[in-house]
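Just below is one structure, and these are the notes that go with it.
In this view, the complex is presented without one of its protein chains, the others remaining in place.
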Amino acid sequence: MKPDRLLQNAGGIGVLLALFGLWAVITKFGLVSPVFLPSVGDTFGALLEQAEDGSLGRAVMGTGGRMLLGFGFAALVGCSVGLLIGLSPRARAYIEPSLEFLRPLPASAVIPVAILLLGLTKTMIISVIVFGSLWPTLLATIQGIKSVEPRLFEMARTMELPHWTVIRSIILPSALPDIFAGLRLALTVSLILAVVTEMMSAEAGLGAMILLAARSFRSPELFAGVLTLGAIGFGINAVMEFAQRHLLRWRH
Amino acid sequence: MRALVLPCSVIALWEVVGRSQVVQSDQMSRPSEIAVAGLAALSDGSMLSATGQTITTALVGLLIGSAIGISLGAWFGLSAVAGRLSQISVEVFRPVPSVALIPIAMLAFGFGYGMGISIVAFACMWPALIITQAAVREVPGELMEVARVLELGWASRLFNIVLPDAVPNLFTAMRLAAGISLIVAVTVEITANPMGLGYALVVAQQTLHPDTMFAYLIWIGLLGWLLNAGLLQAQSRLFGRWSIAA
Partner (left out) sequence: MSATQLSELRRPDAVASRPILLSIDKVGFSVPAGNGKLTILEDLSLEVREGEFVSIIGGSGCGKTTLLRLIGGLNLPTSGTITFDGAVVDRPSRKRAVVFQDYTKALLPWRTVVGNIKLALDSGTTPADTHAATIDRLLQQVGLSDAADRFPRQLSGGMQQRLQIARCLALEPKMLLMDEPFGALDAITRQNLQDEVSRLAKQTGMTVIFITHDIEEATYLGDRVVAMESRPGRISAVLDINLPWPRDQLTTREDERFLRYRHELFKYLPRAH
């Protein structure tokens, strides 16, 4: 790493540590009640305890597992159906306007519907997550296919490329940036929906854990859980960023 | 009008299946029943007052969040040092799901506007920050040269060169943040906050009134769509002659 970058990162980390320091100072001098803001020490203490007695692990597996399951299924369906719809201008004409209407819908609004139909079950949670992650993926895939450079299709015709080659070597790589953006959005949505559904159904997970902690006024555990969720969000982001940089390196 | 074929056939199918009594009536409603329930909720004022609460929450949260986000974004964009130093902290705090803060807001504010507004503000802050930072940084070098040649002070530079160039992008940031504000406000109401459209949705579900529930669902969808369409229109009207930042 060049010396500039090293200095930059060191400075950035320094600022982050300073913010944590600010947190410590505020709680030390009792500027905010410990009910709302636990001290740094208590928070990490609670985190350690949860890690040791396994509750943290179970919560992370619960939330993470459901999130990935729902997302994975939605990604698969969204990409394949998106491919089919995207390749057919007729299908697009019929289906796209309805999809565009669904785009701004808060995915969480279907949770009460799902609860009514499926009860407070794991199926309900997974269904909600799938529903929420499906649309960004579907829309992004269709968008990606729509925006393939038309000249490339002509080139493929003059080279007499078989249909399957056109899909595999031209359409999919061209659509990948859009599809990837859709997948990142879908992943974010699936995390949010996993947490919200837990809060409403009390399935074992981080969402339920922090809500319970809040209701019992146990702020260290609450903040420990929030930190964990933040770390999960951060981890997902980092992984996707890395994947994006590698897969789409031809763009830079 | 092929666009309408799909929705119309879905609604028609739904109505037919509903009348055939395949699914229990306390879990599902026919479109005709939903329409009736929706009109009832509109006319007795309950839907409108809930809408008002949600929109107030979303709007105030949006204003606070984007004010903070735009200010920070402008600072980080204009000052390369601030931009570099803040990057890691932004990357750490941004991915925290806003819903994770619901219990904290609950402790701090109790139920009510405070909870909703604070979480909406948090959620709207980040896109505003990031887009503003990028928009400010991308002010073309030539324009900044002009500023230097004319020896403009930082305030004059800000208001005469940077902001006008960045405004179309700022509008995009606001448009995205506005969409987020509505979604987050409704989400907080569904999860915990007993007010607004989200809460009305949950109440309808819990009291086994699927017709009212679906009516609210459709209403929320309509609101979101109208908001998005309206802002897009406004953007192309205002900045059509410039260029639209997608």
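For clarity, chains are labelled A and B in written order, and residue numbers in each chain start from 1.
What we mean here is this: a residue touches a chain if its C-beta (ideal position, glycine included) is under 8 Å from a C-beta of that chain, and two chains touch if they have at least 3 such contacts.
Remember, predicted model here, so these are calculated numbers, not experimental data.
With respect to the full assembly, the chain omitted from this view is in touch with A.
From the options A:L48, A:L84, A:L120 or A:M155, the residue with contact to the unseen chain in the full assembly is A:M155. Here the missing chain is touched by one residue of A:G45, A:P97 or A:P173, and it is A:P173. Residues 149, 151-152, 154-155, 157-162, 165, 169-170, 173-174, 176, 250-251 of subunit A touch the missing chain (whole complex, contact as defined above).
Here is the rule we go by: only the chains that are shown with their structure count from here on.
Centres computed as Cα averages put subunit A at a distance of 18 Å from subunit B. Subunit B makes touch with subunit A in their complex at residues 2-7, 27-28, 84-89, 91-104, 106-108, 179, 182-183, 186-187, 190-192, 198, 201-202, 204-205, 208, 210, 213-214, 217, 220-221, 224-225, 227-228. Those residues of subunit A lying in contact with subunit B across their complex are 8-9, 11-16, 19, 35-36, 93-98, 101-113, 115-117, 188, 191-192, 195-196, 199-200, 206-207, 210-211, 213-215, 217, 219, 222-223, 225-226, 229-230, 233-234, 236-237.
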